[in-house]
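Every protein chain except one is present and positioned as in the full complex.
Coming up: chain A.
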Amino acid sequence: MGCRWAGLHCRGCTEAAVCVCTEAAQRLDGGCAGRGCTEVWLVAAQAGAAQRLRRRLGWRLSGCAGGCPRLRRRLKVVAVGFRDVLFHKSNTTCTDTPTSAPQVSKLQPPGKVPSSAPVLRTGAVNSASGSAYAEFGNTKVIVSVFGPRESKKAMMYSDVGRLNCNVSYTTFATPVRGQGSDSKEFSSILHKALEGAIILDSFPKTTVDVFALVLESGGSDLPVVISCASLALADAGIMMYDLVASVSVARQFWIPEVSSVVMVFLGVRGDESITCALSSCLGKNLVIDPISEEESYQDGSLMITCTPSRNEITQLTITGEWSTPRFMRQWSYALMLARSSGRS
């Protein structure tokens, strides 16, 4: 199976990849010279799943004759891969598995293929009031929560509780020793992400300490830290409005031998309803939950933290230029709902 578009053959597709042209895609990407010849890749685990989804939505399968001249000029092979996010209808867990595409094998050195299922566990640290351990691919994080305990004597009296966050890296977390230099701003980002969800009135005059240690950094560190921290707070019995879950999306300039538009299908909680969101950028590719190599190729990113049951966003961080921010938000948001419903 391949996409014949500007003479490219997708040698690296997974078992089921479908190239279609859609009217909708043409409207959104705004300006493809051809007759809506924007490719959409549906990546699924098995050929059967792709067939079913395709039938369900009634997509037409057609090749893009001629190809888009604009894109043809910009084609360049860059060794970047992407990870699929698969949602199984039967159970609500979400699994990240690397594609079987050869692009991915270039990124993952032999012997370092990440385990496929994410791990989230509470009670990792016995000395703490609450703790959690999270492992997503190669990113491993431990978070401990202490408290509510007495505030430092220097602090003034306060009616509401205080939250104190600290994120640090081990020296061996990054491939180059001692490079966890972003950790200062991560502490304040974590603070802002969590403070919206914690009921601070429930522990006046005292402080809750949240300490995170990143054992190994494989990309998307901060979203994993935030999600793990909310789980640790729940384990400690701190009153919260809801758990928070976080996801990040990186935008890359291209993807080799793969089309310009990525479509992700989500199944939510076993219903037949499928939420799908399209990205609009022509020639750009969006990678969900990027690994560190994918992050190094990014030219824009979006990180969103939200509370799933209440549909509220506690934090949104965007870097780079985004032409249709509504879209990105919708997509990430929908993704994150599905993920957090899978997690908690």
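The definition used in the following text is that contacts are C-beta pairs under 8 Å (C-beta built on N, C-alpha and C of every residue); 3 or more make two chains touch, one makes a residue touch a chain; residues count from 1.
One rule holds for everything that comes next: contacts and distances are computed from a predicted model.
Colleague: For the chain that's not shown, choose its UniProt protein name out of "Beta-adaptin appendage C-terminal subdomain domain-containing protein", "Ribosomal RNA-processing protein 43", "Signal peptidase complex subunit 3" or "DNA replication complex GINS protein PSF3".
Modeller: "Ribosomal RNA-processing protein 43"
Colleague: Given that one chain is not shown, which residue among A:T174, A:S227 or A:S246 touches it?
Modeller: A:T174
Colleague: Of the residues listed, A:E195, A:E216, A:E295 or A:E312, which one is in contact with the missing chain?
Modeller: Checking each option in A:E195, A:E216, A:E295 or A:E312, the one touching the absent chain turns out to be A:E216.
Colleague: Provide the residue numbers of chain A that touch the chain removed from this figure.
Modeller: 106, 109-112, 124-128, 131, 138, 140, 142-144, 146, 149, 166, 168, 170-175, 177, 209, 211-213, 215-218
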